[in-house]
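The structure under discussion appears below in the form of structure tokens.
A single protein chain has been omitted from the complex, and every remaining protein chain is retained in its original position.
Now for chain A:
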């Protein structure tokens, strides 16, 4: 079906139609949402890692509360099901076992089918709480730094680099506030290990317009080792990377900004009779019918007579 309205069962409410349109394939896609899933057995390290990376990825992230017993490398159907239900195309699955201690599976999906998966082992981990410095606001777009020759030379590392960019890049932005570039994520590849460090940017004065950059580590700090990988075949990857021909951008009607920068829109109403508006009911102010007032008067006189006598 090309559009939502071309389905066999058309949506009956506007809300349903809008929900379907959000999930439908589009020329300009939504920002990718990531799922953070815990496996059958987890260690404290892994739960902490998942929690902190979830905070880094918020608000485009969903954290699963319960443990899910599944093995991503054996059976991808449960991940695909979750992706379908949550409309998300990235996932990070954490588990712990004797054979694979502190295991993380980083993966992404295309059209709700698994595209790439990389298994990483957490060798060293320092949580954000171990760094007593001031932190950054949630949802800041990070600057990404990749170091090491492996990220260019080794095929698996190249794909891993692509996945990390996809995962951590945040919202797609056309404009960036210069003061808002506060977060730096650094990935260094050395000896089959990938070191992840996270810093806050402090801009210092320099002689020129461009400031001097100073970093203060805020964490989390991870040392990962690359274990297994399941990468997509070249033609599937190429198909997923295909770019659509850019059409005309859709005009948004009725939105204007005033001098002060506030967003305005016009609501068109029909003529109303202001004396007959439906407002809040206040029982005391209710106008009584003439019959009622007479009975009330009678009751009053009777009671006053009784009182006198």
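The working rule: contacts are C-beta pairs under 8 Å (C-beta built on N, C-alpha and C of every residue); 3 or more make two chains touch, one makes a residue touch a chain; residues count from 1.
Everything that follows uses one rule, which is that contacts and distances are computed from a predicted model.
Novice: One chain of this complex is missing from the view, so tell me which of "Pyruvate dehydrogenase E1 component subunit alpha", "Phosphatidylinositol glycan anchor biosynthesis class Q", "AP-1 complex subunit gamma" or "Ribosome biogenesis regulatory protein" is its UniProt name.
Specialist: Its UniProt record gives the name "Ribosome biogenesis regulatory protein".
Novice: Out of A:51, A:141 or A:227, point to the residue that touches the absent chain in the complete complex.
Specialist: Touching the chain that is not displayed is residue A:141.
Novice: For the chain left off this view, which of A:177, A:250 or A:271 is in contact with it?
Specialist: Checking the options A:177, A:250 or A:271, the one contacting the hidden chain is A:177.
Novice: From the list A:45, A:63 or A:162, which touches the chain that is not on show?
Specialist: Here the residue in touch with the unshown chain is A:162.
Novice: For a quick check of understanding: of A:35, A:92 or A:115, which residue touches the chain that isn't displayed?
Specialist: Selected residue, touching the omitted chain: A:115.
Novice: Considering the entire assembly, which residues of chain A contact the chain that has been omitted?
Specialist: Chain A touches the missing chain through residues 1-3, 6-8, 24-27, 29-30, 32, 71, 74-77, 80, 89, 108-111, 113-115, 141-149, 151-152, 161-162, 165-166, 169, 172-181, 184, 186, 188, 190, 195, 197, 199, 201, 204-215, 217, 230, 232-233, 235-237, 239-242, 244, 261.
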